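This is the structure I have questions about; it appears just below.
Removed from the display is one protein chain of the complex; every other protein chain stays in position.
Labels run A and B following the written order; every chain starts at residue 1.
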Amino acid sequence: MHLDHPHHGPAAVSADAHRPDGSRRALRIGLGGPVGSGKTATVAALCRALRDELSLAVVTNDIYTREDAEFLLREAVLPPERIAAVETGACPHTAIRDDISANLEAVEDLEDTVGPLDLILVESGGDNLTATFSKGLVDAQVFVIDVAGGDDIPRKGGPGVTTADLLVVNKTDLAPYVGSDLARMAADAKAQRAGLPVVLQSLRGGTGVADVAAWVRERLAAWTA
Amino acid sequence: MSRAALLVLADGRFPAGGHAHSGGAEAAVKAGRITSAAGLEDFCRGRLHTAGLVAGALAAAAVLGVPPGDLDAAADARTPSPALRGAARRLGRQLVRAARASWPSAELDALARDFPKGAHHPVVLGVTARAAGLAPVDAAYCALYESVSGPATATVRLLSLDPFEATGVLARLAPELDRAADTAVEAARWALDEGAGALPAASGPLLELGAEWHAGWPVRLFAS
């Protein structure tokens, strides 16, 4: 009987595309993946690539409160008020999937304090291959793995690898040193993902984060259309 | 009313942010005051009869219809640590979100509107229980149980404590929790007539001091 007032106060429905004032909220993209695969480096590179054309902010979910946030601050990829850290109680996957309330608070606070925003990147704490973001928290998710973590990860699959909207195979420059077969990783990923896109990237050379940035721009175009 | 609503609300998986808070256990573990299941039990017993009792009475009073604004001010006065007041309001705001999705009600809408930064968690818990058709004693149980289950779960993670031992601690505290729930409801009924000042004000100095100490750490696993 009270459902006819959906926009009183903070949005009650997390996936609601509108803010309490009726304006469209920012697109939220989650970045997840195992420890050390290069999530934070990818977030930093994305911020540098997009910050001049978009209004953006970042939420980090490190296992220890502020490590990733501090990294982004040190790298000065965004002003400090655009970076928020969420504590996860030693359970980073819970904070992005099962109980997203603290992350929702963080993204809404960012929109309130530094908005209007076009894009919010939500970075998960390093976790396992089953950790995915709730659709109530993000509109799209990127799963970041790397060649050094073993070239059999795409074949093994798991929810992150198979269902993420974008799979990033990072650190391709290291493949010759760790004996990873890039062609095999690409083929396995393709087989696992039923047509969903895969990007192989090295942030140390070549086109860097350009492919991921292009994918983000496409997402944003679809979101604001 | 639906008694089963209590199970939904008290479920540790209810998505209201509690999992990221240790209820002071992270500070107590680091200070070396919790090193075993026995230490956890002592900690939980102390928290039950102090912060837990106050939370239980606040929640029960909210179900009885004591104005949330009065209860929120009473909670402020009973929480000298600014770190704990901040944590209680953040948890309150997170609970309001989950509660409005679960039991839509005009009172929860008003609470979200009147406290944009969040009301104290036990007050929101009481208004939620009211919206769910629960009784004052249900809200008191919920608040009291959370006051001990949070630290128990956190200690399992912090000390790699045997989870069976931690659950045993909670089970052993059950009879005391029953009595505390009765005390909380009785106090809440007083508050209905006498005002929120009549609510219990039991305090644990080390809970407040530990929370301030914890808030200053650059690196921690839990939000409080």
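Assume a residue touches a chain if its C-beta (ideal position, glycine included) is under 8 Å from a C-beta of that chain, and two chains touch if they have at least 3 such contacts.
By definition in this document, contacts and distances are computed from a predicted model.
Visitor: Given the options "Urease accessory protein UreD", "Cytochrome c-type biogenesis protein CcsB", "Sugar ABC transporter permease" or "Cell envelope integrity/translocation protein TolA", say which is the protein name UniProt records for the missing chain.
Guide: "Urease accessory protein UreD"
Visitor: Considering the complete complex, which visible chains touch the unshown chain?
Guide: Its contacts among the visible chains are B.
Visitor: One chain is left out of this view; which of B:Pro15, B:Gly46 or B:Gly150 touches it in the full complex?
Guide: B:Gly46
Visitor: Among B:Arg78, B:Arg97, B:Arg157 or B:Arg220, which residue is in contact with the omitted chain in the full complex?
Guide: Only one of B:Arg78, B:Arg97, B:Arg157 or B:Arg220 touches the chain omitted from view, namely B:Arg78.
Visitor: Residue-wise, where is subunit B in contact with the chain that is not depicted?
Guide: 24, 28, 31, 33-34, 39, 42-51, 53, 73-74, 76-78, 80-83, 85, 176, 197, 200-210, 212-213, 215-216
In the analysis below, only the chains that are shown with their structure count from here on.
Visitor: Under the definition above, what is the set of subunit B residues touching subunit A in their complex?
Guide: Touch list, subunit B to subunit A: 13, 15-22, 90, 93-98, 100-101, 104-106, 109, 112-113, 116, 154, 157-158, 218-223.
Visitor: Using the touch rule from the top, collect the residues of subunit A that touch subunit B in their complex.
Guide: 1-3, 5, 8-10, 12-14, 63-67, 86-91, 94-95, 98-102, 104-105
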